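Rather than the whole complex, this shows some of its chains in their spots.
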Amino acid sequence: MAKQFFDRMIYGGDYNPGQWPEEMWKEDMRIFRKGYINSATINVFSWARLQPSEAVYDFTELDKIMNMLEKENYDIVMGTSTAALPAWLSRKYPDVNRTDFYGREHKFGHRHNHCPNSPSFQRFARDLVLRIAERYGNHSNLKVWHISNEYSGECYCDNCAKEFRVWLQKKYTTIEAVNEAWNMEFWGHTLYDFDDIVPPSYLGDGISDTMTAFAGIAVDYRRFQSDSLLDNFKMERDAIRKFDPETPVTTNMMGAYKGLDYFKWAKEMDIVSWDNYPSYEPDWAHTSFNHDLMRGMKDGQSFMLMEQTPSQQNWQPYNALKPPGRMRVQSYHAIARGADSIQFFQLRRSKGGCEKFHGAVIGHVGHENTRVFREVAQLGAELEQLEDKLIGATTPAQVGILFDWDNYWALEYTSGPNVDLYYVEQIQKYYHAFYKKNVAVDILHMDSDFEKYDVVIAPVLYMVKEGITEKIESFVSKGGSFLTTFMSGIVDQSDNVHLGGYPGPLRKLMGVWVEEIDALAPGATNEIRRVDEKLTKENYTGSLVSDLIHLEGAEAYAVYDSNFYAGMPVVTRNSFGEGSAWYVGTVPEAELLDDIVNLILDEKNIKGFGDYPEGIEITKRMKDEKEYIFVLNHYDDTVEIETSFVGYKDILTGEKIEAVTKLSPFDVKILSID
Amino acid sequence: MAKQFFDRMIYGGDYNPGQWPEEMWKEDMRIFRKGYINSATINVFSWARLQPSEAVYDFTELDKIMNMLEKENYDIVMGTSTAALPAWLSRKYPDVNRTDFYGREHKFGHRHNHCPNSPSFQRFARDLVLRIAERYGNHSNLKVWHISNEYSGECYCDNCAKEFRVWLQKKYTTIEAVNEAWNMEFWGHTLYDFDDIVPPSYLGDGISDTMTAFAGIAVDYRRFQSDSLLDNFKMERDAIRKFDPETPVTTNMMGAYKGLDYFKWAKEMDIVSWDNYPSYEPDWAHTSFNHDLMRGMKDGQSFMLMEQTPSQQNWQPYNALKPPGRMRVQSYHAIARGADSIQFFQLRRSKGGCEKFHGAVIGHVGHENTRVFREVAQLGAELEQLEDKLIGATTPAQVGILFDWDNYWALEYTSGPNVDLYYVEQIQKYYHAFYKKNVAVDILHMDSDFEKYDVVIAPVLYMVKEGITEKIESFVSKGGSFLTTFMSGIVDQSDNVHLGGYPGPLRKLMGVWVEEIDALAPGATNEIRRVDEKLTKENYTGSLVSDLIHLEGAEAYAVYDSNFYAGMPVVTRNSFGEGSAWYVGTVPEAELLDDIVNLILDEKNIKGFGDYPEGIEITKRMKDEKEYIFVLNHYDDTVEIETSFVGYKDILTGEKIEAVTKLSPFDVKILSID
């Protein structure tokens, strides 16, 4: 049932020939061919080139580029060129520029810089995309439309203020409903007119990215801004669809980027794509999470790796080289978790501008006799050999972890109890426990079908919106195992507390009442003592936050052993229908978290691929009922591991797998049975 | 002679029924009764509710609330509702909004947000308060008027600039006098017209809260802003007085809040009140200082504890719970040092807005079966039993410590010698030395009657205004012991140096000349060697600042023992008339400070209640010639202490005191003789 958008693994990246004299393009083609490059992403930042002034359009250069790439039979990823404003537009129609959180009106500069609610932006962008779609929409080598680029940022200008009021009127109808939603009687903020509403910038009720006087306003403004940019996306997509009804449309995401509700966005996209830039100190679980999140965007559908660097970045504080082999394993890492493409930013390194030290397939030296190019070519040859074997393959998973931008925003805006409480960090703590055991996990959204899973994990499920309680209760009552934690069930969709005792609507399901929530300063911990012998150690610790829990039907697996609430439960399990509901009232140390996760996996009899030395990662993709087992070694060491894959063959090398397998540094094996 | 404003200990707090459906109010009353709540602070943030638009006033809800509370015989603390602007007012009359230090004009948002010099604010606020006073001023349950709320913040708008010039013209009459006061010939800043004057924002001569190009301007601007908000207060008070000539008027202070010259404010208030929010790492000496400062506001008159949290705060980085007993001891701590009320923020926890996790008497669970409520009720019962025994009681003290906002501001604006020199920190170092010995201290202002005291301590008396030298000399010559330190006697009221050698006008009294002032970087210390054997150790250290002192009549008690000024005096005593003047030329380590304080206490034969283990605090209040000795244990440990209170009885429990008394964790005893 998986969609297959491509016939071959897309292998290429951002290509900006307009930065170079035309005579160099031929050399590009020659070198790329040696590197097995079969695709290019073009026209991402070309607005100023395509439209030199208000009345003039000029497609000469783009025509030439298209022509050349088609001759070379490239799969073309076509940008819409709206990712940066032309200078003349910024100057003549200043409403296209953003006003920042501090109320400063910006001028021409940078990229990702347009106000989403600017009428001028909307008009000019739409006109341009219509022309591009009309001109290139029927080209057979055009494989994907790539709208704008890395949508991000916020605007607080007067146009946004106006549209915010319109958005609110649609959502709430009356000003009384707005007052109720934002609890505006607090601090006497009662509004009598939609015109009273001020965007929560620093000049209004905002304080910072994670602080606000009214979380209700701030969360709604984030929703509104995410929707505003999404409207821009939809406007461009619809313009494309006037001339090209079929070619899949995407825009490139950025993992768990806070600013946009990507699950809402994904619904409007045909295929998801994203840009993977791990830190100079790579954390592979973190990257795995991001890949899984992207695969979760469209409920398991494979995605494009739109950008990665072949070697070095430039905008991190310390831009270490990728040692030989790391780029390759990192590419297969993406494929192992759902990618159908490997694309680089960029194909030729720019000679000026702020990314001139960003890695590229062709460096400043200008030829192919470089380590980096040789690694690109080696990988290209392998991918060509894989043909479409893995395109559209899927990843079976019995465990789902819930991720939700509304919760992300609301939890981090809330004042108290602990300023060090970050949403993604808490989610990833649980993700990591499964990752270490090589258990496949899907990242779920609120509309996901929970009942396809045996286990659903929902850490810090702070905001429980309408219908969610019922959905979880149904999942558990039918036999599912559910886990949530401290700071769950606290507020409704407007950030108003669910009255009647924490965890609010989840209280019945979890079988606990949380009377108080303590906060621990950095370095402080609470002692924890096991009650249930299935926990492997007698004593653990917890930190950050400590719920003071009363059992209301649940059973305690561990209790506090310090502080005035020593003896009160901290880890509990409630039988509910045919399933179980686990509650973890603190941030458990890693060993306690591992033990809890083991209990849950055991109760659902879920086996991962097992525990291996750090850096070894094993995952599976399926296509046409055939298994592909990915065995990756992320580290620069040789390791021998025992596996159960005797009888499998590595499709990259043909090597037959024995009981004990040796993995060389940065090794990759893709195992299958003929 | 102490004033007694109340018949019973006021026990209640902020009550915002407008945030809740009316049917819940009855439940509030039921629960509060169980908690011995006898008072409510209402109408603090109700402007938007009372005046939904420019021409419309609506007192329906407030009438109902008053009516209900009167039926329940509550002591009502009546807000004036001007603590937050209505949104419509911000929008229609933008001059009510503030312009911040960086010149940004703010819009509607937060609270404490009005420009004090806004004509619109002044007009609308006065109109409203007149109506409130007329309507409710004669209610018999109305016990206190509470104007606005936690006045704070600054404004740098054009209206403020205009009024600043008027304020300066009143103060200085001529522009030449302004130039002289601010030493404007420096850097060629000479002004020729009052219109040349620019508020010291970041766009003018300001740099930050503690840095400025011209301390004279910056200090005057602080005085002006403090006066401007005080004018707002007086305007509301005078509006009240048109209809209610008698009910005491207050506004809630915030300890040693830097922005307002509270001593000047206190003169305009009938009763002082303040909000006590200790850090999540409580420092009891610090809180004691704040209580004493509040008691000092009106020269020993008891005050109201207007706000504290029953359990948790929300706006600190780490909002730890108060363990069982801590709220109680903290409440008695306030009473022990002069409070006649115990009030909470707030009575029912809000369900939304940025303080939804702030502790309250009734939590989100909505009922009274909580630990926090039980502790509230226990304390309530005790306070009811105390009746008016302690209301208006006074605290006898022989030691005074001088505190002065002009000094606070000027010292911290001064560039050099050491950026780590903070006013309150230096004052509290000396306060702490007395605190540890349980010696009662009054906090004095410049107009206090020094001659009521045996000892006056004035650390970092940087700014010596007119008349102060004579006042101190008179105090000493009549037998008083006076102490001051490095960075004293430096400048006059305009921050111009007293020429002729430091410590300027105090040079004769102190009998020393300070030739140079060295600054020590963090971690650096100077060795100190005792000269006088009454000091208990041979060697000490000093840090931060080191005066290079020449004796001019004084006697050295200790000298430096390192650096190129080894051998020069650092602690000196000058006999002057019948008294003594002590000078401490550095920040002494704690043991040296203790020794100096002991010498002074000894020379005046002052005995405190003695040294006890950390966390034990003993104080006294007097009423109708009866002594009440408070014995508090701030810590979660059981301690046995020896006291001299044999024969006393604990009025809370009736327990008779033996020579050895056991204090349980967080214990409180109030000892008296029948």
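Annotations for the structure displayed:
Per-chain residue numbering starts at 1, and chain names A and B are given in the order in which the chains are listed.
Please note the rule applied: a contact is a pair of C-beta atoms (placed from the backbone, for glycine too) under 8 Å apart; a residue touches a chain by one contact, two chains touch by 3 or more.
Predicted, not measured: the structure shown is a model, and the values here were computed from it.
The complex is a homo-oligomer: every protein chain shares one sequence, and counting across the whole structure file gives 3 copies, of which 2 are shown.
To be clear about the criterion, only the chains that are shown with their structure count from here on.
Those residues of subunit B lying in contact with subunit A across their complex are 16, 18-19, 45-49, 52-53, 81, 83-84, 86-88, 90-91, 104-111, 280-281, 311-321, 323-324, 349-358, 363-366, 370-372. Residues of subunit A that touch subunit B in their complex: 102-103, 182-183, 185-193, 195-198, 200, 202-206, 212-216, 414-420, 491, 494-502, 513, 515-522, 548, 563-564.
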